[in-house]
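Of the protein chains in this complex, one is absent; all others appear in place.
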Amino acid sequence: MRHCKKKQDKTIAYGGAETKGRTITPLVFLIPAFLLVTIFVLYPVVSTVSLSLFQDSKFVGFNNYLELFGRRSFSQALIHNGLWILIHLPLSVFFGLLLAVLLRQVKGGAIIKSIIFLGMVIPLVVGGILFRFIYDTDAGVVNALLRFIGLGSIARSWTFYPDTALISLIIGTIWIWTGFSMIVYSAGLEGIPIELYEAAKIDGASRWKTFWRITVPMLRPATIVVVTMTLLWVLKVFDVVYVATFGGPGGASTVMAFEMYLDAFQAFNFGRASAIATILTLMTFGFAAYMVNRMAKS
Amino acid sequence: MKKNAGVTRTMWMAIAVIVIVVIGAVIAVWYVARPQPAGLTVYSLWSGDEEANFMKVLENFTEQTGINVTHIGFSTQELLIGVPTQLKAGASLADLVIAPWPAWILDLAEDEHLVEVTDLITATKYPTGYINSVKDTAGKIWAAPFKASGKPGFWYKKSFFQDNNLEVPGTYQEFKDLLADIMQIDGIEEPIASGDTVGWPLSDTTEAFIMGLGGYQLQEDLIAGTVNWTSTEVRDVFEDLRQLLAAGYFSEPAEWQSQVAKFWDEKYGIYFMGSWITTMSQIGDVSDLDFFPFPETDGVAGSVDYCIIPKYTENLDQAKELLQYLAGAEAQETMVKLGGFLGTNVDVPDTAYGTLDKKVLDFISQTTVHIVPDLDDAVGGRFQTTFWDQLKLLWVSPTTGTLNSVLEALQEEAG
Partner (left out) sequence: MKIRKSTIIAHAIAWSVSLIWIIPFLGVFMASIRPFDEVLSGWWNFESFHLTSQGYLGAWNHPTAPLSRAMLNSLIVTIPSTFLPILVAALAAYAFARFKFPSRDLLFLLIVLLQTVPQQMVIIPIFNLMLRLGLLNNYLGLILLHSSFGLPWMILFLRNFFSVLPVEVEEAARIDGASYFKIFYKIVLPMSLPALASIIALQFVWVWNDFFFALALIQNPRLKLATQAIPVMIGRYEINWTIISAASIMVMIIPVVVYVVLQRYYVRGLVAGAVKG
């Protein structure tokens, strides 16, 4: 499983007198955790998969899934999550790296990093409110800025209109989650041995080349972590959509987690909702497994 | 010694943690087990003036019976989703719920969450249509009608019309001309106000168009599902609406109550709204308010606020008493006198109504106008939220392309 295990297997070596203790004690240590995890995590996961195969207590096989892919609201959600990944992921990873590099050399960089990281710490419902606020026609800074630079004609409540609702949310989440990328890369940068840079300098390499040939490859594990985590969050996004646009207008900003919520708690269609949840989990699990695999290979 | 220091520190930490958790647990248990305030709890959608009026009737009830009543008003979303969720949990925090959604009520009745009210009210005292909406196939009645609301038409300020030489339109063409005229007036942002934050203002306006241009039968067919949203007749109606939207005659949807204030402030010329507007404090002078129906319409959407009793109430007898009181003529007459309220009980005297409310009542009682159920309330479920959401889309983006996708989306959810 773990091919590049750096830690030793530090199991305690004991004399033979405690054979009984060796099997019972680990059991005792494990039972509370396993009890809770089985009841509240494992069982529900399995149950949801099973529920997705039923409709109104009748077994329908993969019907719910087929129905979902024919539904326009679900296709919209799927596409939106996809767009979210395509736009948000590269931008937040890239900005995070840029900021990490930049703020290393700047006085007061630590404070700035803390400020940027705050987005990670606030509740996402508050994030949603912040988005509605800054994008508001009258009360929002975004429009004030646009008017300032002469683009006042396009000023509007950005979260209100179908063509801009989704992208406004995506930009907003970039503001929220770039802090994570930045912090992980900061830690990664600390771990790069100075000797490599010194050697490069002696060889006369330009800063640009140094960056691409040394920094980026050395940051590979960090990149994998950042990409995996960001991907998972983007797939699961819910709170900001609920608060800022409620999926609208006309489903213009709906996402899978939101569709699942509507199907489960508004229509009480547990079969279809479970199918959405299962699809979502297969995606998160799939991406995570792929990423962990790449990590293990490095 | 180092070892002892380590032990003491850990011990303190452990003690601190245990203390915090225990305190937390005690507070949690105490908090949850706290006795609910004595008396009945009523849920409804009302806030502001509507709520204030309702409280007066509740106070009268308390005076007469000695039963305390607490009222909590909710947003549409909260009530629509929250109540069924509670009922499914086999519990209810409300003893009585007032809601205008017959389909929703019947669904709850089917799942056996409600108390039957057939014997609590005299069915003959209410218009048949109202009772039939909440009657199941076995003939059992599950809700008692309380308040009726009509959405009679576009409200306008009489003095505003007089000052600007505007006339009430009799035909659809005159209506369009009126909008063009209002558009020119100084100070007007847009001729027609659009309400938001809840979905029904836009859907009520749209239904007026459906019935006005397509006939009341079209609305009933759409409710029954016998006509498709993508059919030509529906498309024609929506195309007319779309053109008016594209011409900029409607305002951007904004919170519906603040729109009433702006309407009265003459930022808008007319506002399509339900009969409860007459009691809203944003209307400075009710005698200056009037309405005209959608020109040449043969239908008007009415909704009824019904009272239901969840099966899980702990105060069943008292809840029944309250239900009977609210369904009765006395409570309804009090509400009528406070304004913006149409009674459902036939025993409510006509004389109790204010001039404007009487006009609404007369209008919807005409034989030439058919009362039709509110469309989204009648269909319910995910169709309702999709309807509201899609209409908002149409309002902010009134292009032909959008119209097509809206109608398709509606058909998919209705089908």
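In order of appearance the chains are A and B, and numbering begins at 1 in each one.
Here is the rule we go by: a contact is a pair of C-beta atoms (placed from the backbone, for glycine too) under 8 Å apart; a residue touches a chain by one contact, two chains touch by 3 or more.
Fair warning: this is a prediction, and the values are worked out from it, not measured in the lab.
Novice: Can you list the shown chains that the hidden chain touches?
Specialist: The chain that is not shown is in contact with A, B.
Novice: For the full complex, which residue in A:V60, A:I87 or A:I129 touches the chain that was left out?
Specialist: Considering the complete complex, A:I129 is the one touching the chain left out.
Novice: With respect to the chain omitted from the figure, which of A:L86, A:L151 or A:A187 is a touching residue?
Specialist: Of the listed residues, the one touching the omitted chain is A:A187.
Novice: Using the document's contact rule, name the residues of chain A that touch the chain not shown here.
Specialist: Counting over the whole complex, chain A touches the hidden chain at residues 1, 7-8, 10-14, 21-23, 25-27, 29-30, 32-34, 36-37, 39-45, 47-48, 51, 99, 102-103, 105-107, 109, 112, 114-126, 129-130, 132-134, 136, 138-139, 141, 144, 175, 180, 183-184, 187, 225, 228-229, 232-233, 235-236, 238-239, 242-243, 257, 260-261, 264-265, 270, 273-274, 276-278, 280-281, 284-285, 288-289.
Novice: Residue by residue, what part of chain B touches the chain that was omitted?
Specialist: Per the touch rule, chain B residues meeting the hidden chain are 6-7, 9-10, 13-14, 17, 20-21, 24-25, 27-28, 31-32, 47, 72-78, 82, 85-86, 88-91, 93, 197, 254-255, 257-258.
Here, only the chains that are shown with their structure count from here on.
Novice: Taking the touch rule as given, give the residues of chain A at its contact with chain B in the complex, in rising order.
Specialist: Residue positions touching the partner: 71-73, 157, 160-163, 246-252, 262-263, 265-268.
Novice: Could you please specify the touching residues of chain B with respect to chain A in the complex?
Specialist: 80-81, 84-85, 88, 252, 381-382, 385-386, 389-390, 392-397, 402, 405-406, 408-409, 412
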